[in-house]
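Removed: one protein chain of the complex. Kept in place: all other protein chains.
Residue numbering begins at 1 within each chain, and the chains themselves are lettered A, B, C and D in the order written.
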Amino acid sequence: MDMKRDYYEDVQLFESNVVLFWTVVLLVFLFTLPLYVPSYRFSLFNLVLVHVILAVGLNILVGNTGQISLGHAGFFAIGAYGTTLLMTKLGLPFVLALPLAAFISSAFGFILGLPALRLEGPYLSIATLGFGLTVTHIIGHWDFFGGRTGLQVPPLDLGGGFILKTDVQKYYLILIITIFLVLSARNLLKTRVGRAFVAIRDSDIAAEVIGVNLLIYKTLSFAVSAFYAGIAGGLFGFVLGFFNPEPFNLILSIVFLVMIVVGGLGAIAGSIMGATLITILQYSLLKNIKEVPYVGPFMVDISSRWFTVIGLENLNSIVLGLIMIAIVIFEPLGIYGIWLRIKKYWRTWPF
Amino acid sequence: MLKVNNIETWYDLIRALHGISFEVKEGTIVALLGSNGAGKTTTLKTIMRLLYDLREEQPEKGTIEFMGVRIDRKDTEEIVRMGISYVPEGREVFPELTVAENILMGAYTRKDRKGVKEDMERLMARFPILAERRNQEAGYLSGGEQQMLAIARALMSRPKLLMLDEPSLGLSPLLTKQIFDIIKELNEKDGVTILLVEQNVNMALKYAHFAYLMENGRIVRADRPEVLREDEDVKEFYLGIATEQSVKGFKRYRRKVRFR
Amino acid sequence: APGFDDKEIRIAAWGPQTGPAAPWGSVARAPAVLAAMINEQGGIHGRKLKHFVRDDQYNPAQTKVVVKELVEKEGIFSFVCGTGSAGGLAVKDYLAQNKVIWVGPATSVKEYVFPVQPYLFSVYPLYEDEGSILTKYVIEKLGIKEIGVVYQNDPYGKNGLDGVRQRLDHLKMKAVAEIPVEATEKDLSSHVLKLKSAGAKAVLMWVHPTTGVVLVKTAATIGYKPQWVASNTLSDFELMNKISGGLWEGIITGAFMLPPDSDDPRVVKYREAAKKYAPEERFGVFFMAGIMFTEPLVEALKRVGKNLSTEAVLKALNSMKNFQGVGPKLTWSPDQHQGSDSIQIWKCGPGGKTILLQDWTVNELAHWKKK
Amino acid sequence: MYGQLIVEGLSIGACYAVFGIAVVIIYKTSEVINFAQGEMAMISTFVAYHILNVYGWPFWYAFIGALFFAVLLGVFIEVCFLRPAKDPTVLGLIVITLGAEMLLMGLASWKWGAEQKDFALPFSFHKTHELFKGVVINDWSIAVFVMAAVLMIFLYIFFRYTKLGVAMRATQQNEHAARIMGIKVERVFSFAWGFSSLIGALAGMFFAARSTLDPAYMMEPFLRAFAAAVLGGLMSIPGVVIGGGILGILENFVGFHWPAWKPIVAFLVIVAVLCIRPSGLFARHYEKKV
Partner (left out) sequence: MGDHFRVENLSISFGGLKAVDGVSFDVEPNTIFSIIGPNGSGKTTIFNLICGIYHPHSGRIILEGRNIVGLKPDRIARLGIARTFQNIELFGNATVMDNIMLGRHIHMKTGVFSGAFMWWRGSRAAQEEIVHREEVEKIIDFLDLQSVRDQFVSSLPYGKRKLVELGRALALKPKVLLLDEPSAGMNTEEKEDLSIWIKDIREDYKVTILLIEHDMNMIMGISDRVICLNYGRKIAEGLPQEVQKHPEVIEAYLGEEDIFRHA
């Protein structure tokens, strides 16, 4: 009985050499991506990465702490506007403006966390939804924020006149930030704070009785999640170059929620997969199907017979809706669940 | 009346029941005993087909017959309508319905309004504490009160077969006795057949006509209570009459060593 | 890719084809009809026009993705139309960097033309000018002094409001009510009651068509009957009259092209073509606007001749003087890319027929031309 | 003016309330907020439009046809999309309704195009009756009031005193236990979805008559109705109706004095109310006992 276990095993970054190997492979692939993919794809990839950051943060709140949020577009907007305005109005450098904006966003997260102390389910969703709407509404009514016209984003200056211009250059910056934030989230969830979040989700009474302060941890969860959304928003501004309040609408908040549910609640890998899949599908699934040889004319024919040809683009939302439904129906844990199954299958293969 | 034939049940990749067969004869009280995690609850749930949403084909193998009809592929609702009533583990009352509404839900399958009313009054008389709390949300009842409510609710459907999962759980000694008396009375007066899962083996063996012992998802003994009561193993592990004190003592010693 | 070769010239438009903003989408599809017409006649100096439409759901993030893909994968010579101001502002610098021309954005955004963007040529009259001209008409021709304004809370609405104010300031008057509205609002009783209680006898609207319909319907329920005056966005009388249940009759709007139901041969030609190449499309104001925004590009391509290049087309566009298709007279110069300064005034007649109240009018108060 | 504001506020509020009731019925049986509710109503209204304009049948045929379609649609969505979900979480179910929303919205836009359509009811808003001096009420509002009142009374009694009504509540609280009671849970769900879709379609047609009909026209009313339902307390039918009324009046008053704040005032007030009463105005807050 004196065989001493090494408990660091439980929490270390790479559980085994296999994991380490595949992680390195993945990283090498991500960093060499511009070699294989044409550069115009990178505005989409940048969006994917931004959404990954946000989804990881949102999953901490929704998946791990069990608090629903329909207002994350609001934090996203605070991040975007905060970063841009801190740079243009106060002349702060990017490296300061981005984290500062994220902290502002997380302060708002803290405030929103306060009513969340007593609310749950749909009541909480309406409160957060109201928050999201209010943020964009105020931004849209205040000329300081560029009103409805929007804001021009300044050049992405990393300091010392090192300016990132192209999408590929921005991709590297965002990729590094994403990797850092994803691993931080994973660390956080493995330690005390992360466990306290899970405790609140599963039974808040029991959590309190073992000494978890609900006030602190619920608001903290909102704040952490809003911090991620803030960083994501700040980067989103640079991906776009120009933005107005319009994109930060309720639909976006809902799409974020869809990403993590479809990806897998409470799983970091799930958020990554969900954000990637949903973003890519949203932007490219069955788009311009009319121009595809063979399939296009066939669909046009069907459309003109039973539907309308001008509405053919809606196939995107129809099929995306069906995919969402199918994933949730067949795997309650989302894509992450499917992934686990594949892994399990391969482990026992060929038996 | 109820015939369970070699059933197997799986939780995802874990097999919880390894081919269980037993029979409940009409008009008897049958006890299903066994230690923690033996699979008693799983057996009852399989009979009620409550594990359906885990896996469609549940039980995976084997058959279950009730009054000569196969029910292992029938829906829970239909099984209930055929006359099986079930008191689940952990009460499972409707927390935000009042006590009265909870009891009424027990009679959901019944059509005779007058009979339902009478039965309800009879039960209320039996459990005066429920009568007192009539219009309170059931979720606010104490643990034992909820247990009473769950039993009362199950009785409302006037079942042919009543399956109870640890009915004495959390009840005071006095009430435990009363519950067993009620079970006995139901069995003798109303001719209700009873399948009983119990940890309180003393009590169960006192009231049952026949008992099955389960271990790790298998049935290991089946006999009349009188016989089981005299069995050495049963005595030691289930009735708590340790024959070899030293074994226990050793166990305790070992644990203490490890703990320090 | 330069966006053209010996056989074809590739043009493209983005616009919402799906989602809540999809009603605006027909503008982006219309150039295909013009392209088909031209191609049938053998193209422009032997080159056919190829038109791409991309759905961006009115979301600048999507606009950026689809525009980059078009430019870098398909190779686009020039964009036309292009709906949605945020999307346009997000890509205009990118287009300029890649030397892609953009003619006739389907919105009037001041940032597009002030200061001059070398690759961007605007057709759309400024909402400000429209506001000023309409207000003048209401005060001088209709003799109404109590004017209320309902404006959408965005650049479109606010520029319209500025135009009204410009005219009223000039006349030393004041609007009796100025009410902002969000495009998504569906219940406008309080807005209408406020107009009524302010005593507005004419109400000018820079709003979404649906908002306009709800306003008019709501006013009818409480028996409030001002003279409604609206921006050109609400001048699709066939549609508006139908969806307002006939209440649109008598409403006055601004407009910047010939009515789609006109007998003018230029319009008839397009209407016939639309029937042939896009039978499903309703030939309404938005659809025809899409054609109109493309006309000047086609004209410039024709003027350049066989030796096509971006520089040549830019030169042709920059030297365009008083060109008139179905829209207003267009004049561009290297330091002025706001092409039009005039609008017409229409009135909705019985059954959604268009009545021309006032032909092309210039806003004499416009200060942008003086600069 | 204020009299008229109140009448207008109440009538739009009643319309929100009717739609909110549709939301609540599904919530009461399955704890799911149905985000497809608006689109279900939208597509049902489009069916009525289609019957009227393409087949040219009289209004009442179209009306009944649309309601019938709505019931089928509700049941269809429940049976095909929600029921097969294995071991679902509430959020999972919500995502399914979101998927259904996108599906329906896409289908409607594909079939009927994105352009606005007209849809009229026989209850015209042109026809007005004077209540007091200077305060008028129109037929549309009267019809909405009647509809809201009838639904409220009927459903209040239904959920409180009928066996099926109590069974629906029981199903929400504990689906497994409900099965054990012999409640046909599947049927309860189908019933709830069908019924809710029917009520939603009713409200949808009234909304369409007030504004215009297009594939996106129910998004905003859905949000308001959801808000009204939460304000009233989601579990309480009279609460929803009163919540709708409060919301309508509040929005109209704020809209009259500070139009710029109208779109969000409802949400701000609701957050304030929820801070004090975490389960809305009229529902009792159940705190789990340990």
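As a convention for this text, a residue touches a chain if its C-beta (ideal position, glycine included) is under 8 Å from a C-beta of that chain, and two chains touch if they have at least 3 such contacts.
Here the structure is a predicted model, which means the values were calculated and not measured.
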{"item": "Among A:A127, A:L164 or A:V224, the residue in touch with the chain that has been omitted", "value": "A:V224"}
{"item": "Contact residue for the chain not shown (choose from B:K25, B:R73, B:K177 or B:R224)", "value": "B:K177"}
{"item": "Option from B:V24, B:M148, B:L161 or B:I219 whose C-beta touches the chain left out", "value": "B:M148"}
{"item": "Option from B:L51, B:M82 or B:I129 whose C-beta touches the chain left out", "value": "B:I129"}
{"item": "Options A:V18, A:L35 or A:I210, residue touching the unrepresented chain", "value": "A:I210"}
{"item": "Residues of chain D in contact with the chain not shown", "value": "290"}
{"item": "Residues of chain A in contact with the chain not shown", "value": "5, 7-8, 10-13, 183-185, 187-188, 190-196, 198-199, 201-203, 205-214, 220, 224, 266"}
{"item": "Chain B, residues in touch with the chain not shown (by the definition above)", "value": "11, 14, 33-37, 41, 89-91, 129, 136, 140-145, 147-148, 166, 169-178, 199, 201-203, 236-242, 248, 251-252, 255-256, 258-260"}
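Here is the rule we go by: only the chains that are shown with their structure count from here on.
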{"item": "More contacts between chains, C-D or B-D", "value": "C-D"}
{"item": "Whole-Å gap separating chain A and chain B, where each centre is the average of the chain's CA atoms", "value": "47"}
{"item": "Centre-to-centre distance between chain C and chain B (centres being mean Cα positions), rounded to whole Å", "value": "75"}
{"item": "Inter-chain centre distance, chain C versus chain D - centres from mean C-alpha coordinates, in Å", "value": "37"}
{"item": "Numbers and ranges of chain C residues touching at least 2 other chains", "value": "17-19, 25-26, 153"}
{"item": "Residue list for chain B, restricted to those that touch at least two other chains", "value": "none"}
{"item": "Residues on chain D engaged by chain A in the complex (per definition of touch)", "value": "27, 31, 33, 35, 81, 84-96, 98-107, 109-114, 223, 226-227, 230, 234, 260, 263-264, 267-268, 270-271, 274-275, 278-280, 288, 290"}
{"item": "Chain B partner contacts - residues on chain D that touch it in the complex", "value": "86-87, 163, 166-167, 169-170, 173-174, 176-185, 286, 288-289"}
{"item": "Residue numbers on chain A that touch chain D, as the complex places them", "value": "62, 68, 115, 118-123, 125-127, 129-131, 133-134, 137, 141, 205-206, 250, 254, 257-258, 261-262, 265, 303, 306-308, 310-312, 314-318, 320-325, 328-330, 332"}
